[in-house]
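The complex appears here minus one protein chain, its other protein chains still in place.
Note that the chains are named A, B and C in the order they appear, and that numbering of residues resets to 1 at the start of each chain.
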């Protein structure tokens, strides 16, 4: 079974988000402030609307860590939803008294029967047999990714013990490819009540050779990374290394020639079209993914849709204030990659405490030169 | 646990490839000739070299099917390697007598110490601590995908019972986008001893609404498809629907408006930028993936690399005759998608016999309008 | 992947226990009071000491349920530890100021270096490289089973929708086999500072034919139940149906003859030595398990052990007040069985809402007569 397993729970306007992480080794340093900093990174970025600043997510670690270090026990991470007070009645876990006029009015005011294009709404109500679209959108909301970022911060904490670090860079927003024009593109979209997606790069450095494997399809690291990143709401494309460009490149220009540095007893490359993965394994170069996110589907410009109760057409207008969430998405993608890489790392090196893993790791590095 | 589970085994020059599939319902029609036809599709395509025609793969079903129908028991599918006779000694399972000069000469002639860029070779020998690269490349070879196509044919046989069908189309090879220029591009590359990759589309039609789910990251269908396709050797990018194009599209142009056809009590769309998946679920439109394959890394043009025994640089030249295997790759991608879709389908509808699943399926279709 | 997945977290003296359950269908009725009643059942039983009454566990459902029904989203269940206030410092998640004398005194007073026989203590500190046994025993404590009972109550809520119900009966405590002598046995053990185990039966009624399967070893229901029950702390034997008795019975006396009730178009048995499972599947009779629990390993009678810091021998005396926890263990076993059965049920019948599953279920019942 996977070393690094986790489940998340929680709704966009529910009481809180939770995550349980299981399979961690002991003695990994976990810093609440570091997790909070990661959560803050997810809330930043040009093009975000008002809600983000209200949220200012912070995590509470409820188990699995003692005096700043993991014990091997599962971690429970909780992120409160700050405006829960306003949602206690319409999002009540227990049945409410619909005979009470105040209550029924509040509840009914939050009922939704209009499905938004580009969301889980329509497929969700059909699959789960719901009359109130809120029962779908509360969970399918990108709010859930805050929990993933908290989990990802724990994964990054594991990797950091081995000097493995990841970062992301936005490459494109709409038709803009540099920072200044990206801002203009966002301002322009905002003015028109429109939204934007984009494309970003995630890079992890200092990975050892041999994470993942070619021996069976589901052990391949490229596949596992692709699943993790494609599972982020709004992501529509995942590329590794040169990615889509490979369609146009001939073999002579695609493959990264291999050299040997005899001073350091180390193989190396001068190019990295492979994005650090060959044969489904890390090859020692940086792991590089490029990820495309579609524009936020909640926008002010009218979109045609249907009311699932009346089956009548309507034109959707939304007051959602985010114009572009590409930077948030990049942080989530970093997190998902960190989770997969930490899992593959722990699987390769075994061990149950940081100390044991370090011994295994350094012996492998020494012996596999 | 997954409904549709499978494992494959076998080496490029071993005795045979095998696959065991487990979790199938009973009473699904399985036709050996259909599987063979799929295997033949994998071997075709402009740009393939000589070996393909030698192979002419055929499957032997060894268990799990009786009188043409599944019984619920696991299927074992075997594909013989036609030139096994020539490899009995160098690929012997049992130890061979290296004191016998004939034997040792044959064995040594097949030993490989030069790692090829773009392959599993280098990372593989370091990870698995091998001196002979053959112990890596025999399994990491794309030969293994023949077993996946056989498994995929079984998955397609399940889907066909519900009129779900998939096909693939090559969109790009090098810088060519139509059939005539694709052929020229291949002829040209062949002349220069170079190779080519490309980009193709896979489309599945007639899927019910609600396969996959948004409730947890690893239930999302888009993620599961992305893993399955990215796990194919040489695939470097997976896009869903408009894919990478989404980076440039504004929200108003991205999302597929929803309409209701009251005559047929059915929701529908006029566009399909989502590629049939919203919120990690099928939405009733065609599921559309675009996949990019890198050029074959075994080429005649020189590539710089290293001998792992001597650590000396060398220049790789290969006699491999394939110039472009994009059509084969597309068939493999269809197969992997069929496997994921069949798994998600069986998971959604439950049931252990075709008859039971049909009852469940039609009731859902009727009730989820 | 499994339909009904869950993870738990939390320490014996930590802030709280949490569980996340994932893969549930929508529209299942979930009643906080029912879960609390199950938690209360776990805390009862003759032979329990003082701590139990202090605890009086109650659950808070934090997500996945709206107005008393599941939505399909994951459930988070939390059980507070009532005496957390007293443990804030020695169980602190964040580092504490060991320069502060008060703090260091509190922390040191809770450090444990003596490993108790019969517990995870010794193997745990060696595996996870810990100096303080508390870092092991906090998680390995049977306290964690409260979270399992909460999860089990949700599983029972699923099963109840199909009139499937389970209960447990204590069969043996020490050498006593009826209620009166069991109490005497407990009183007697208590007087001597000793503890007791026992044996109990778990029975589930009204299961449909065909949950689980014989087609692969890990789909067998008997195996899945055995794992779930053997995973409960202190359980040392799991029997199905006649269980260990089968060693002495000849074939003619073992197997349950099959009859057909043509009035109700139903097969039935007059005996149930199989315990409701043949070929790894439910056969329509009651599912019956017998479970043996060892005596609580924390007892006042002296047990010889070692201090892991000094490596010196010591004699363990404990003030723990529980003498026998067999009734609690039986409730936990019911819960684990309910989880496995709910998972197997949801797997067999598919579907994502209660309504869809009911249609599938009744059609199967009708068609499989």
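The criterion applied here is as follows: a residue touches a chain if its C-beta (ideal position, glycine included) is under 8 Å from a C-beta of that chain, and two chains touch if they have at least 3 such contacts.
Since we're looking at a predicted model, the values are computed, not measured.
S.K.: Which one touches the absent chain: C:73, C:150, C:209 or C:287?
M.R.: C:209
S.K.: For the chain not shown, which residue from A:10, A:47, A:74 or A:276 touches it across the whole complex?
M.R.: Of these options, the touching residue for the absent chain is A:74.
S.K.: Tell me which of A:102, A:163 or A:367 is the one touching the absent chain.
M.R.: Selected residue, touching the omitted chain: A:367.
S.K.: Can you say which of C:12, C:27 or C:140 touches the chain missing from this structure?
M.R.: Missing-chain contact among the listed residues: C:140.
S.K.: Who touches the missing chain here, A:27, A:81 or A:213?
M.R.: Only one listed residue reaches the unshown chain, and that is A:213.
S.K.: Residues on chain B that touch the omitted chain in the whole complex?
M.R.: Residues 5-11, 14-20, 22, 25-27, 32, 61-68, 71-76, 91-96, 127-130, 135-136, 138-139, 352-353, 355-356 of chain B touch the chain that is not shown.
S.K.: Mind pulling the chain C residues that touch the left-out chain?
M.R.: Within chain C, the residues that touch the unshown chain are 7-8, 115, 117-124, 126-127, 129, 136, 139-140, 148, 172-175, 189, 194-199, 209-210, 213-218, 220, 222-233, 235-244, 246-252, 254-260, 262, 267, 273-275, 278-284, 292-297, 299, 301, 303-306, 311-313, 336, 367-368.
S.K.: Tell me, which residues in chain A touch the chain that this view leaves out?
M.R.: Residues of chain A in touch with the missing chain: 1-3, 22-23, 72-74, 210, 213, 215-216, 218-219, 346-352, 355-356, 359-360, 363-364, 367.
Just so we're on the same page, only the chains that are shown with their structure count from here on.
S.K.: Work out the mean Cα position per chain and let me know which chain is farthest from chain C.
M.R.: B
S.K.: Calculate how many whole Å lie between the centre of chain A and the centre of chain C, each centre taken as the average of the chain's C-alpha atoms.
M.R.: The mean C-alpha positions of chain A and chain C differ by 34 Å.
S.K.: Counting only Cα atoms for the centres, state how far chain B is from chain C in Å.
M.R.: 42
S.K.: Calculate how many whole Å lie between the centre of chain A and the centre of chain B, each centre taken as the average of the chain's C-alpha atoms.
M.R.: About 27 Å, centre to centre.
S.K.: Would you please write down the residue numbers of chain C that are in contact with two or more other chains?
M.R.: In chain C, 22, 72-74, 352, 355-356 touch at least two other chains.
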